[in-house]
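A single protein chain has been omitted; all remaining protein chains appear in their positions.
Then we have chain A:
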């Protein structure tokens, strides 16, 4: 079936009172962002629903993109016919033919914004229902939970019919909750945490620590590639890489082994807070899940969190590893995350980190390094890039290789 329009129904934001308009505008621009390479699609974010006029572009491709946009409850591709009853009847039969199974149930759901056209709402339901009953042998009307709801929408510029409704990604439009800094290591957890933050409307910026030569270029590329995967939900994401070699060397040299990890994490957090302040971020997100590793005990969180009053949000805090892996597979980050490149969290991991670091002692040990100087130096070396959908980092020669193959 060739569709003319896709109608999008808004999720929770319909209930959000005064912010409603800004939410709808944001959703509209997010939809335009993910469809940036479909220039002929026109996006109309109206007050109750959004209409995407396809102008001939491939509806399956457009719907695949919509599938990832948060703030959409569901969407229906629709076909436009002229303001003529016979055209409505013929198209209704055509749509149902695609889905017909003997014994199936259906109902007609008519809406009219054009009150000058022919039949009233009830008459339309009744008439089209009759047409369908005539056309198919074994089909029944059912008002509650029918197999197919055929929607007929009478507007001034035509009549729109749709028989499929697909669930959207739910959640809130990305950006409506403000901006947050995401500490992205490249493991399994942090991309999932970023996804969940975005799902609740947070515009995330990725903060990635890299320590050449202890970590490889591939580890950095992998973090950027993961960010690229997550752009499917927003359109584009800022990626901030923070040089961390000097700090790791200093900490390793001066801090007792049991506290290496705790002090390193405090330094990472300080840097992320500084970046959040520079960039008007309202909070920090990470992929910590309680009890998963040494740094993710309540004691560790207390000792690390000590450096800031900014909220640190942990979307995965109570999830089990396999629940996290399920989401990572769903959002297609799992295979990338398990690529075996050393990241800065594993490279200096002591054999036996303190799972219950003492806050006072942490503060004491940290005095052995020049905290402010190291932070300032790392911030001076920060590099920012904007990652767009479709960009690839791990195998930049893909196109070159394609010529060979």
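Here is the rule we go by: contacts are C-beta pairs under 8 Å (C-beta built on N, C-alpha and C of every residue); 3 or more make two chains touch, one makes a residue touch a chain; residues count from 1.
One rule holds for everything that comes next: contacts and distances are computed from a predicted model.
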item: Hidden chain of the complex, named as in its UniProt record, picked from "ABC transporter ATP-binding protein", "Cysteine desulfurase", "MlaB-like STAS domain-containing protein" or "CoA-transferase subunit beta"; value: "Cysteine desulfurase"
item: Absent-chain contact - pick from A:143, A:352 or A:405; value: A:405
item: Touch criterion as defined above, residue of A:33, A:85, A:149 or A:218 at the omitted chain; value: A:218
item: Interface residues of chain A (partner: the chain not displayed); value: 216-218, 394-395, 397-398, 401-402, 404-405
